[in-house]
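Other chains dropped; remaining ones untouched in position.
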Amino acid sequence: MTPDDLKALLTAVGDGRVTVEEAAERLGDPAVGDIGFATLDLHRRERCGFPEVILAEGKTAEWTEGAVRRMVEAGQDVFATRVSADQAAHLAAHFPQADQDRLARTFWLPMPGWQPANLGRVWVVTAGTSDLPVAQEALVTARVMGARADLVVDVGVAGIHRLLRHRDKLAMADVVVVVAGMDGALPSVVGGLIDCPVIAVPTSVGYGAAFGGVAALLTMLNSCSAGVAVVNIDAGFKAGYVAARIIRRMYKE
Amino acid sequence: MTPDDLKALLTAVGDGRVTVEEAAERLGDPAVGDIGFATLDLHRRERCGFPEVILAEGKTAEWTEGAVRRMVEAGQDVFATRVSADQAAHLAAHFPQADQDRLARTFWLPMPGWQPANLGRVWVVTAGTSDLPVAQEALVTARVMGARADLVVDVGVAGIHRLLRHRDKLAMADVVVVVAGMDGALPSVVGGLIDCPVIAVPTSVGYGAAFGGVAALLTMLNSCSAGVAVVNIDAGFKAGYVAARIIRRMYKE
């Protein structure tokens, strides 16, 4: 609520056009969906441009189902991530019309009539094949949020020519998401080839001193290419989300 | 060099319009500035939209001076970061026309006639007063790269109303850079209030279990607000750089 909105509301109270009770509610309590085990943020869409996204991990299948149901009732597109095989089966039984991606482990149930917006240009690039599930999560996220997004797979720096083949394509991107485990070196090379923002996602691919993605995370934070920002280990969702925020700023009206 | 460029060049060789030697040079050796102790990337501007930036830390004053001089000779804008007091004095003696910011520890020597582009809208927000030097580095970086950028200072989450005062302003930003040490909680709150990308910068402000910025870094990587990407501890420069890359994509024709 902007100051102008506020003054307008108060003026309306002063004029009697709005009751005191109505005004108090609008000022004091933005819409939430209180369902006992969760307090859904039904105002997120207004503030942040996209509804609250459900992190399924750590929730029972029933809790997840309940959260989905409440958001559907509120007329919101429902997106859930890190959905386990068991949760996916449970949700499929209750929401058969939803679009579930097993590789990305995502659940997508938009309002009827939703169409992909396909705005701008996002490339999701992986260093190896094992990084695919995380990359797919980024891809699906960016797409449901309205971005046009595609994959370039397995172009790690041990065979740098594999990346250089795609240089022109990447040079025309609005955002590049780079997904890499092990040494996490790919974003540094990509960041030095292009002029758009690079969102780097470390993955837990690797063993030993990879420490579940810590090695790749540190590499990316210390990238010698300045145009690289980083998200959490395995957080394909976050990378897709940030990429889509950039795209929506650029292309939406 | 795009495939079309390449074919054009080869056709020119075939036609005799370009000599074999010339072609070999253009293919084999993009411009670098080799000055013994450094190999300046004089092609960075073409690939990445902004010349190579000099990290002064870890270099002697003479090395830094040499790098600056070589870039000036190559007709490039020169930006250096993490310039110590000693280096700053040395550089001021040799390049009195440069613009040095003591709080940000930056050095800026653009080509004659340079004017700030003032594109878009970047807000650099700090949790505390002690985060100012890092924020200033982000601010200066974003500005020299063409963005319009301004500060909101000391609005940490212990007094959340200080931030909420600026909500309307932030809601209209293209990018928000959030700089915070200690608990690093501010980006999570900011990310939940607005719909543009948030670049979070952990700072080494704090003591004990702050571990020189590690606590804030982890907080930001695990932000419950999905629209937050993170850069290295105290890396105001990187945050400003990423922000400017986003702005330039949006506004430069």
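To keep things simple, chains are lettered A and B as they appear, and every chain counts its residues starting from 1.
By our rule, contacts are C-beta pairs under 8 Å (C-beta built on N, C-alpha and C of every residue); 3 or more make two chains touch, one makes a residue touch a chain.
All of these numbers come straight from a predicted model, not from anything done at the bench.
Peer 1: For this file, with 2 copies placed, note down how many copies the whole complex has.
Peer 2: 8
One rule holds in what follows: only the chains that are shown with their structure count from here on.
Peer 1: Quick check: how many Å separate the C-alpha centres of chain A and chain B?
Peer 2: Taking the mean C-alpha position of each chain, the two centres sit 25 Å apart.
Peer 1: Under the definition above, what is the set of chain A residues touching chain B in their complex?
Peer 2: Touching chain B: residues 2-3, 44, 47-50, 53, 168, 171, 174, 191-197, 199, 217, 221-222, 226-233, 237-239, 241-242, 245-246, 248-250 of chain A.
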